[in-house]
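The structure is given below, and queries will be raised subsequently.
The complex is shown incomplete by one protein chain, all other protein chains being positioned as in the whole.
Right, chain A next:
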């Protein structure tokens, strides 16, 4: 008799199982227990607590002083230039980087979905995937080597005779953009690819037969039908690109301080 068979015959197990599965409803709640606990405790808990602390006048709690409810923190946030400038700069940067990522990856995704044969698609997709398995720090470092004053780009330009002295790419919005796009492009590529892959070829052929030019076909068929992919790709890239910390520290300069650095700075001053 197998282990599972023996288990089913075991009296103690039968008793437990009978109480557990007495009704559909009970079975549902037992199944639901851990997921619901996890979702509310680990996913929602930290966010709610952080939001709540935003309304307290002192944190961490001091001895002999009950934290009071206040809106002062939120007011300070919107009035203090130390917070508000990096905050809006982050939003602006992320917006620009998202737009550039979309422009770059759309042709890539289209090429992959429509012009690469089924057999090769996996290989071509894999080529795109491999660099994205590498972590944030390693890839940021790779960009530092690419763009540094003694980096590959400057060396190439110099040996071509285009420049005499290195162009200072590093520690600017430009280097930050190259780095962030390097990190996030995949989150745009995959939704675009899966949207474009579903687009039936015969729609485009039919439109061509009816005399629509390439631009009209793109504007009237391809673009509307890949709207969902564009929307989810942009949302993902925008959200994720606001959350990087090490990349702005290493690639950005004093004039491109993003919100993550500001938060981290205050966090370390506060001690906890």
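Here is the rule we use: a residue touches a chain if its C-beta (ideal position, glycine included) is under 8 Å from a C-beta of that chain, and two chains touch if they have at least 3 such contacts; residues count from 1.
What we mean here is this: contacts and distances are computed from a predicted model.
S.K.: Assuming one chain is omitted from the figure, identify its UniProt name from "FAD-dependent oxidoreductase", "Glutamyl-tRNA(Gln) amidotransferase subunit A", "lipoate--protein ligase" or "ABC transporter permease".
M.R.: "ABC transporter permease"
S.K.: Tell me which of A:15, A:39 or A:99 is the one touching the absent chain.
M.R.: Reading the full complex, the residue touching the unseen chain is A:39.
S.K.: Give me the chain A residues in contact with the hidden chain, please.
M.R.: 4, 7-8, 17, 21, 27-28, 31-32, 34-36, 38-40, 42-47, 49-50, 53, 60, 104-105, 107-108, 110-112, 114-115, 122, 124, 126-131, 133-139, 141-146, 148-152, 155, 182, 185, 204, 214, 235-236, 239-240, 242-246, 249-250, 259-260, 263-264, 267, 272
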